[in-house]
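Every protein chain but one is kept in place in this view of the complex.
Going by the order they are written in, the chains are A and B; count residues from 1 in each one.
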Amino acid sequence: MALSLGFIVERLGGALHGDAALQVRAIAPLERARADEISFLAHPKYAAQLAHTHAGCVIVGPEQAVAARARGACIVTERPYVYFARLTQLWKAEHRGPALRGIHPTAIVDPDAEIGDDVSIGPFCVVERGARIGAGTVLRAHVTVGEDCVLGRRCLLHAGVVIGADGFGFALDEDRHWIKIEQLGAVQIGDDVEIGANSCVDRGALSDTVIEDGVKLDNLVQIGHNVHIGAHSALAGCAGVAGSAKIGAHCTIGGGAVVLGHLTLADGVHISAASVVMRSILKPGQYSGIFPIDENASWERNAATLKQLHGLRERIKALERGLTAS
Amino acid sequence: MALSLGFIVERLGGALHGDAALQVRAIAPLERARADEISFLAHPKYAAQLAHTHAGCVIVGPEQAVAARARGACIVTERPYVYFARLTQLWKAEHRGPALRGIHPTAIVDPDAEIGDDVSIGPFCVVERGARIGAGTVLRAHVTVGEDCVLGRRCLLHAGVVIGADGFGFALDEDRHWIKIEQLGAVQIGDDVEIGANSCVDRGALSDTVIEDGVKLDNLVQIGHNVHIGAHSALAGCAGVAGSAKIGAHCTIGGGAVVLGHLTLADGVHISAASVVMRSILKPGQYSGIFPIDENASWERNAATLKQLHGLRERIKALERGLTAS
Partner (left out) sequence: MALSLGFIVERLGGALHGDAALQVRAIAPLERARADEISFLAHPKYAAQLAHTHAGCVIVGPEQAVAARARGACIVTERPYVYFARLTQLWKAEHRGPALRGIHPTAIVDPDAEIGDDVSIGPFCVVERGARIGAGTVLRAHVTVGEDCVLGRRCLLHAGVVIGADGFGFALDEDRHWIKIEQLGAVQIGDDVEIGANSCVDRGALSDTVIEDGVKLDNLVQIGHNVHIGAHSALAGCAGVAGSAKIGAHCTIGGGAVVLGHLTLADGVHISAASVVMRSILKPGQYSGIFPIDENASWERNAATLKQLHGLRERIKALERGLTAS
């Protein structure tokens, strides 16, 4: 269960400096790697760790090549972290063997669903009528794809994902009872989308919920009806996006963050974990809104004062007027 | 796949002004509706859009009837948004055909469970002994209803819902190990309750967790043991309610909001998204507690200052004393 450095560069490219016959038995971070393991320098800021690592080989960028060669074998490549990612893919393919393909005998796939080539549908999946699943897409166990929902090619849906549950739509009647608005839209998911375990993407009310190519959703993420997520955006675990929000391309939404409904986020907007987006954000950049954690007693004092903050501002104004007057 | 205006008013009521034979092929929002689509004016504040819509017919309230008739066909009704909701229901019934009823052959229903008339139990559902499911209730795929849990009539549980997992109860022993408190209660759910995908309602510790008639829970909602939710309240996605909290009737809890344990919320309390309820709220109204999102650099400065807020208040007091003294 080892790969030679020669095999690695033959498959993934990069310039090898060192013994092509050297076998590595695992991939490991610099600080823990041993002589029979390969490591990587993900970012130049960790360059100081190069001198101390025991790794048998290190994947580095051109600017670290001299230092890396001074200490032992290395593979030089423009983007070491991407190279590392591709190495994990090679590693998995070589060590775990090819993933099983095909439709598990326990899966329930409606005869009116369209299933592309080389699709894998895991145990206890349910694919309803009118659903379409693109070539190479993988559904792990217990995934549900509702009526008329569409998945692109090479998607990966982890266990427990629910695509196409009803959006949350009700009208209040004269007795203040909720009257269900049937959700007549579906879900459209592009190519190369990954969706984490137990996450949900609701069907649209009148038109469809849309997730564009290359989007990555972590576990326990909630996507409301008629949300639109632009290509190559990523949402971390427990994030929630309310109905009809429009998130641009190349955005990142941190874990536990909430995006309220009907908002627009421009391309390249980055929301910190646990922040709440209450207004549209039309300028790329990093945005945050998190109450700073503190020892409980300090927090209590500050939180109590926060409930008087507007009043404090008025008192500061008054002081400023007083000082001017005095 | 179209409905005539005449058929719609025959089924749903309302006063039609225009050609009863006109066929509409979809329901669409005002700004996107085309000549062969029907739209609605959900709120008078959107009345200005009436002049510009291309919809073949618009559902409006009496106060917009004149303006609506001036532009073309319309259906006049007291509550246009409720009419729209009922129209989506009619649309679904006419276009998708009757939903399948009955117990899917893969579902596991304990012989000691009681199943009402016209119940639908989807693929891979598990209904344990002593559970009771009221007439007309629908369980989608992968739903679990635990021992002795009771669902009322006409409920809808989306895929992955778990009713009656154990509440989170433990006692710390002398070694600071957690000793499980077996959860001896169950869950009681009223009529017309809808529960979104992958949401959980835990069984009570000694008595039952209760969800009253007409409550709507969105996806990924967590309801702790012995919570009581009053009739016709609605909780949006990712909301969490901790053990023994009592939420009144006609409340709304925004997405991602958290209600701590053992609190009481009066009827008609509305909690904004992502807010945390730390004390009982006995007066109806809208309540919020959200850190305002900002550009990251601004947030960092303000958050750092927030940790000194109580001290700032003391300094303002001192300034006020100083100004008075000077």
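Assorted remarks:
We take it that a residue touches a chain if its C-beta (ideal position, glycine included) is under 8 Å from a C-beta of that chain, and two chains touch if they have at least 3 such contacts.
This is a predicted model, so every value here is computed, not measured.
In the complete complex, the hidden chain is touched by one of B:2, B:15, B:135 or B:179, namely B:179.
The residue from A:132, A:153, A:232 or A:270 that touches the chain not shown here is A:232. The chain not shown here is touched by just one of A:7, A:46 or A:91, and that residue is A:91. As for the chain not pictured, it touches chain A at residues 26-29, 32, 78-79, 81-82, 84-86, 88-89, 91-92, 95-96, 106, 122-124, 140-142, 156, 158-160, 192, 194, 196-198, 214, 216, 218-220, 232, 234, 236-238, 250, 255-256, 273-274, 290-296, 299-300, 303-304, 306-310, 312-313, 316, 319-320, 323, 326. Residues 106, 108, 124, 126, 142, 144, 146-147, 160, 162, 165-166, 168-174, 176-184, 198, 200, 202, 205-207, 220, 222, 224, 238, 240, 242, 256, 258, 260, 271-272, 275-279, 281, 285-292, 294, 298, 301-302, 304-306, 308-309, 312, 315-316, 319, 322-323, 326 of chain B touch the missing chain (whole complex, contact as defined above).
Going forward, only the chains that are shown with their structure count from here on.
Between chain A and chain B, the superposing rotation on Cα atoms measures out at 120°, rounded to the nearest 5.
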